[in-house]
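A protein chain is absent from this complex, but the other protein chains hold their places.
Let's look at subunit A:
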Amino acid sequence: MTATISPKRTHESPSIRTNVRGYAERVRGGDMGALPAVFGIVVLCTIFAILRPAFLTNGNFANLFTQGAAVTVIAMGLVFVLLLGEIDLSAGFASGVCAAVLAIMLSNQGLPWYVAVGAAILTGVVIGTTLGSIVAKLGIPSFVVTLAAFLAFQGLVLLLVQGGTIIAIRDETILAIANKNLPPVLGWILLAVGVAAYAGLQLLRARKRAARSLTFDPISLIAIRVAALALLGGLAVYFLNLERSRNAAVVSLAGVPIVVPIIVVLLVVLTFVLRRTAFGRHLYAVGGNAEAARRAGINVDRMKISAFVICSSMAAVGGIMAASRASSVDPNTGGSNVLLYAVGAAVIGGTSLFGGKGRVLDAVLGGAVVAIIENGMGLMGYSAGIKFMVTGSVLLLAAMVDALSRKRAAATGLR
């Protein structure tokens, strides 16, 4: 009781060394964060690159993004529900329903794309409100509610597309989302703006905190972060800007796929919501200790409903991307493995199934892992059966990492 340390209000900021040591301590203590997902990406890429050189081509690199986009976006929404310790098994078919609404509006009604997109997202909002209200107000476990919705929406998609016809999408704007690229110059400009904004915000934050003599990140650490972002982004933009058309004279295929900036914007906005607003803070609180949150005056029911609304709305966005990529909507849009891939992506990325822990970035990293597996296994010529089994194993592995790191965290008193 006497040998205690005073609260850290040192005026000098912690050095990089303390930061690195703190990070190492957290990892050893069971807080793995994004580490398993990043590790998975590196290992998978290496294996596939050695076994199938085609994996490393520019064309395939661009494919990864358009392939993984829908699952990643649905996973981003799922993170909000998972944060509360709930689950939404219907997100896949919810995306199918929203995609069907989009297709009907565009192709059957001939409405402009923005009306169709609005209607699709509104459908997502309605679905989320309904599911969330049932879970929150009636107290039925979300697993059961969304399992029922999973079945019902599967039927709803069938009804909407009238028993299995395929609705083709011909709207240029919608098709562009997953099939067109940014002009190469615009890719560079967006990257430069993004990196500059990131650097500016980090520096501003450090300066503000320094002025109030709170601990702040050292300039060198900020420089490393900004440089890493610029390097990774730069490499991605460079490779995506290379010509990947077999016959460039006929049709040129170069530039960052349009889904990439969309995903980045969603990532930034949703991360802001989770990290910098009271709403996000309350989501974590409800996931960590719902009773404590209730006593703190947080409306737990409303938080649950909003999480489901966000999840289903993101599913709608994912459905739009899927429809754009396939240029059509059929009864299987958002079906089969989409939901499991999305849950898998969130969990592989490090979001806990037990609630209270997770980031939107997890969904992106996990989505990348899932996309790489699907893409690589396809190139290897394996059947769908093998693909499913491998993805299943990876998901189980991720859940194990989560469970084990939790045990370890409990032992070391971290989380």
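One rule holds for everything that comes next: contacts are C-beta pairs under 8 Å (C-beta built on N, C-alpha and C of every residue); 3 or more make two chains touch, one makes a residue touch a chain; residues count from 1.
Heads up, the rule we're going with is that contacts and distances are computed from a predicted model.
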item: Among "D-xylose transport system ATP-binding protein", "Succinate dehydrogenase subunit C", "Na+(H+)/acetate symporter ActP" or "ABC-type dipeptide transporter", the UniProt name of the subunit that does not appear here; value: "D-xylose transport system ATP-binding protein"
item: Residue of A:231, A:292 or A:384 touching the missing chain in the full complex; value: A:292
item: Residues belonging to subunit A that touch the chain removed from view; value: 1, 4-9, 208-209, 212, 214, 276-278, 281-282, 284-285, 287-289, 291-293, 295-298, 356-357, 409, 412-415
